[in-house]
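Below are the structure tokens for one structure; questions will follow.
For this depiction, one protein chain was excluded, whereas all remaining protein chains were kept in their positions.
Chain nomenclature is as follows: A, B and C, assigned in order of appearance, with residue numbering initiated at 1 for each chain independently.
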Amino acid sequence: MTEPLDTETPDVGALQERLARFAEARGWEPYHTPKNLVAALSVEASELLEIFQWLTPEESAGVMDDPEKAHRVADEVADVLAYLLQFCEVLGIDALEALSAKIDRNEHRFPVKDHQDRHSLK
Amino acid sequence: MTEPLDTETPDVGALQERLARFAEARGWEPYHTPKNLVAALSVEASELLEIFQWLTPEESAGVMDDPEKAHRVADEVADVLAYLLQFCEVLGIDALEALSAKIDRNEHRFPVKDHQDRHSLK
Amino acid sequence: MTEPLDTETPDVGALQERLARFAEARGWEPYHTPKNLVAALSVEASELLEIFQWLTPEESAGVMDDPEKAHRVADEVADVLAYLLQFCEVLGIDALEALSAKIDRNEHRFPVKDHQDRHSLK
Partner (left out) sequence: MTEPLDTETPDVGALQERLARFAEARGWEPYHTPKNLVAALSVEASELLEIFQWLTPEESAGVMDDPEKAHRVADEVADVLAYLLQFCEVLGIDALEALSAKIDRNEHRFPVKDHQDRHSLK
């Protein structure tokens, strides 16, 4: 009887650990200052934006219908998440806890009845 | 005997679902086109970069020693992750699978023995 | 007979020189490495993007009709140009010559008759 371990979705902690070992094995740690990693994160976020920069809102909603573009989008998503997790690794930040706490704060900051005021609050 | 469920780290799927309900309850879905969400993602990544822009590499490594800055960094990490997950939600992308597949590809692209060539390969 | 010198548009060289003296007078030069200046440039470009991130294309075209937003847009344009010129100053780049040469190259790269292929060429 076999267990389907390899078909499970990887969790964030396992991926973060895998990224850390990947960098360590290649001697890349000296480059991985928080400042460099956050620069790389913002560069990757812009590469994702680049795919959408000339699209109408409607075209942007259909971007996954084109297999080549769908692959490119998923690839850039991976790059953004990779640098975000590496940044969190070197600074000891728990990204999931940070997001959970942020949603808690936003539930107070943007009560449901006031949603129409969002853009003036920003 | 009770299990300490509420002290566990939230998982990505639960956070992504919570963000979707949050936007839905406030009527924000019309704004959440993939194009708008990726623009917001890149803006938040830049807000994280802004904290580091004038720091030396050494200063950047110690940024969590200052509680006010540590809070600001974690808060921006949360914003980046929030927009990344909302972007993935509207396009049906599994961010963890995308990253896992990307690491697999990078293990072939950057074999351990060739690590010294990384920057010329980029 | 008076000369309307002070009503003329300032030129790029004069502004670049004024920015250099401004930084020098405040002892900011040690912070103005090319790497820091380009990080600041990208942060300011994102602050400009932030103004537009939730707008429809049509709303974005009317952004100058709101005096408060018009001022904010012009202010962020100034910040982007300021960091671009300071970056060019420290590296000895002539931004106007670089742009003129780039337009020359693009006139060959994108001949008028092929304009419909632009997005596949990118």
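As a working rule, a contact is a pair of C-beta atoms (placed from the backbone, for glycine too) under 8 Å apart; a residue touches a chain by one contact, two chains touch by 3 or more.
As the structure is a prediction and not an experimental result, all values here were calculated from the model.
In the full complex, the hidden chain is touched by subunit C at residues 9-13, 15, 18-19, 22, 25-28, 33-36, 38-39, 41-42, 45-46, 48-49, 51-52, 55, 57, 60-61, 63-64, 73-75, 77-82, 84-85, 87-88, 90-103, 106-107, 110, 112, 115-116, 118. Touching residues on subunit A toward the chain that is not drawn are 31, 36, 39-40, 42-43, 45-47, 49-50, 52-54. Touch with the hidden chain on the side of subunit B covers residues 39, 42, 46, 54, 56-57, 119.
Following the convention adopted for this analysis, only the chains that are shown with their structure count from here on.
Its C-alpha atoms fitted onto subunit C, subunit B is found rotated by 180°, rounded in steps of 5. The distance from the centre of subunit A to the centre of subunit B, each centre being the mean of the chain's C-alpha atoms, comes to 3 Å.
In terms of their C-alpha centroids, the spacing between subunit A and subunit C amounts to 29 Å. The set of subunit C residues touching two or more other chains comprises 39, 42, 46, 54.
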